[in-house]
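Omission of a single protein chain aside, the complex is shown with its protein chains in their original locations.
Now for subunit A:
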Amino acid sequence: MTDSKYFTTTKKGEIFELKAELNSDKKEKKKEAVKKVIASMTVGKDVSALFPDVVNCMQTDNLELKKLVYLYLMNYAKSQPDMAIMAVNTFVKDCEDPNPLIRALAVRTMGCIRVDKITEYLCEPLRKCLKDEDPYVRKTAAVCVAKLHDINAQLVEDQGFLDTLKDLISDSNPMVVANAVAALSEIAESHPSSNLLDLNPQSINKLLTALNECTEWGQIFILDCLANYTPKDDREAQSICERVTPRLSHANSAVVLSAVKVLMKFMEMLSKDLDYYGTLLKKLAPPLVTLLSAEPELQYVALRNINLIVQKRPEILKHEMKVFFVKYNDPIYVKLEKLDIMIRLASQANIAQVLAELKEYATEVDVDFVRKAVRAIGRCAIKVEQSAERCVSTLLDLIQTKVNYVVQEAIVVIKDIFRKYPNKYESVIATLCENLDSLDEPEARAAMIWIVGEYAERIDNADELLEGFLEGFHDESTQVQLQLLTAIVKLFLKKPTETQELVQQVLSLATQDSDNPDLRDRGYIYWRLLSTDPVAAKEVVLAEKPLISEETDLIEPTLLDELICYIGTLASVYHKPPSAFVEGGRGVVHKSLPPRTASSESTESPETAPAGAPPGEQPDVIPAQGDLLGDLLNLDLGPPVSSPPLATTSVQMGAVDLLGGGLDSLIGGPNFVAPPAATVPASLGAPIGGGLSDLFDLTSGVGTLSGSYVAPKAVWLPAMKAKGLEILGTFTRQVGSISMDLQLTNKALQVMTDFAIQFNRNSFGLAPAAPLQVHAPLSPNQTVEISLPLNTVGSVMKMEPLNNLQVAVKNNIDVFYFSTLYPLHILFVEDGKMDRQMFLATWKDIPNENEAQFQIRDCPLNAEAVSSKLQSSNIFTIAKRNVEGQDMLYQSLKLTNGIWVLAELRIQPGNPSFTLSLKCRAPEVSQHVYQAYETILKN
């Protein structure tokens, strides 16, 4: 006889019948009735009406029946809180039952009933159960504390349960220890700041001992908890690692992965020169490989994590390429992940094998997989230069298959190869052009158009090809339109005589007939460029492009480090920080890898200490150029940010001049027609003479001549301290020159003459570049404004604070001294925009200890506004990324003395608080740079 019969009662009046049966005198009948109730509950029927009758069955000596009643209570207590109270007595009684199973069952169930009234009664029984003689009851009670905390955190604290729970970490029974650790970790998650787990070398030792004795699940709780600990130095880190490594041999993949997490994290503290570091690296590879024999879902988690590990420490798996070869029967999600890792591991040594595999995959049937394989071939070409030629020929072979999506994918990656190795593989262009008609995906069309434009001079019928695309211009996607616009402008600049009409056509399509702001902006910019300064246009549009970087999808270093701390969890599978997908205050603490700290008795000499290691041996991952900086493959040739020639010419020229002539030098006649005035949006219409020059103000702050932010003048020297001479002043920086703007007022009764000024030595060598010139004597009550040019070639002495400037002013009456603090941004130089790749390499290279984080509060600007505001003070945005809805601005600035400061500014739309992370080799400037940010952004 089976339980399925309980599901079959569907008669009318069922509830009535059940009610009667529940109240039957016969035990057996009662039990049968409860089973029927639970069966109904299981299939989703509402049997809450039977609450009192079921609760009546609670007092029974039949364990099975009791469990069923408890199950019912857990389900319905919340909807019947008043009646649930009826159950309290039995619970309390059961917590005292001689049978530990019953005691545990009662305390376990009570914790699941989320009704306040019941919770109050739970405290006393729970207190007893936490000290129960039976470990089964204690381990259940430990979990119950976490349950209670979830319902009423205050109550748990007030009742001192947290301390009891902490005591259980020293319990003699390993399962109790494991559950106590799990419960405390869970509670600690909602109190990120509290040192609830109180991890210290002693408690860590206890946990490590328990690790050997508890169940596989307990081992995971303990390992996950250990991962939150930061050892005090490299010795402690090593000794913990030594005790954790045996777990790598556990049959349970989850134990292995949690152990890997602890090891990966603590390894960060070990010097690479240590023998043990090498040993550990070697120990990690085999278990990671074995994870690929696990069930597919676990393989998937393992692969997503290996993807992170390979980026963080490529040396671990560099010889294991083959295990990532795709098997025919792998699930698609496993195939795609393996492919990704294969590319990351591709090197000159193994590229032949990798390519052979990729070619094999490119002929499979799964479209997504095939596409990714084709793309992977392109990535290999870019990553391993020696293989580029072979990759290109493989791609050509694939194009010959004429499989539509293969061809399109191949063209997209060939464009990337062109960008990496210009003027090398252009012989294939003819083959590509043959396939022009079959391209129906925007990305492939845009790539092909880019190729035609870029190599227009070598393609005889480039104009025809591009003209062909122009016909359906308005039906194309934006990326194709933008690309077509740029390509035709390129073509025009290369072959001006034959293509005038074409370029007119595309400019007018982009500006007059389109309402896409990006397209219009770009159209106008080209138009203006072409009409004002064709030579500049050539320089800009046909400029040599930076080569694209090797890997474009590396995870940015800070996120990668955070994800390493979350190995094995959902975050590591999504490759997103928990804050991106976990709601509320829980679990949103950002974790980071521990800094490397050598123990005091370290045998290493200071010279070989890791912090001082030469940069050459630092990078673990090839500098992660690409990703951080957004998509470098984006071929947007929009106006380069900060391009002074444009700005200056635009100011000089009037509208008429602008739109007329200008092109003469290029095409030999003033027949380039200006865009009709009507198409210029009203808001752009500048007053007479301004013409389109204002257009440029729309584009990321190009050509602003306003200079850095200037604070209002402040009183530096009050009259009463200087025998009637009052000095107000401020600092300015404009077009590369710094000056001190002074306002001198004579509040005395006598004339002042013979002014002179001197600076004391200061941190950045600021000094007057000219004498203080007050031309006429200063009569009483007269004020004079003077701008004193400064330079930075004076003597240097580190001041406290760093930006302190001591000044002496002399006049015919006396010498007066005052000191003032200058804002650091006057020292930000105009060429402070760091090259993207350089930025990444430098960011990696500067040790983490040098990173400083600040909050900029109450700043209601968006990323664009922030960027342009900062740029006018010479803080340059190198890249902008959007990560989980947050805008990340990567910025650089350079001080007059050549010190670079790198910044990451995190902006959450709608949140006026920004997070600013600064990295600099001279970390003492960070605080002042932060103040400069504050000043600039808030004014």
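The rule is short, and it goes like this: a residue touches a chain if its C-beta (ideal position, glycine included) is under 8 Å from a C-beta of that chain, and two chains touch if they have at least 3 such contacts; residues count from 1.
Keep in mind that, in the parts below, contacts and distances are computed from a predicted model.
K.L.:
Choose one: "Trafficking protein particle complex subunit 2-like protein", "Acyl-coenzyme A oxidase", "Embigin" or "AP-1 complex subunit mu-2". The correct choice is the protein name in UniProt for the chain not shown.
P.N.:
"AP-1 complex subunit mu-2"
K.L.:
Among A:52, A:296 or A:860, which residue is in contact with the omitted chain in the full complex?
P.N.:
Considering all chains, including the one not shown, the answer is A:296.
K.L.:
Pick from A:139, A:265, A:528 or A:880: which residue touches the chain that isn't shown?
P.N.:
Of all options in A:139, A:265, A:528 or A:880, contact with the hidden chain holds for A:139.
K.L.:
For the chain not shown, which residue from A:152, A:230 or A:252 touches it across the whole complex?
P.N.:
Checking the options A:152, A:230 or A:252, the one contacting the hidden chain is A:252.
K.L.:
Go through subunit A and note every residue touching the omitted chain.
P.N.:
With respect to the unshown chain, the touching residues of subunit A are 2-4, 6-7, 35, 38-39, 42, 61-64, 67-68, 71, 99-101, 104, 108, 111-112, 114, 134-136, 139-140, 143, 146-147, 150, 173-176, 179, 182-183, 186, 189, 212-217, 220-221, 224, 243, 245-247, 249-254, 257-258, 286-287, 289-290, 293, 295-298, 300-302, 322-323, 325, 327-329, 331-333, 353, 356-357, 360, 363-368, 566, 568-574, 578, 581-583, 586-587.
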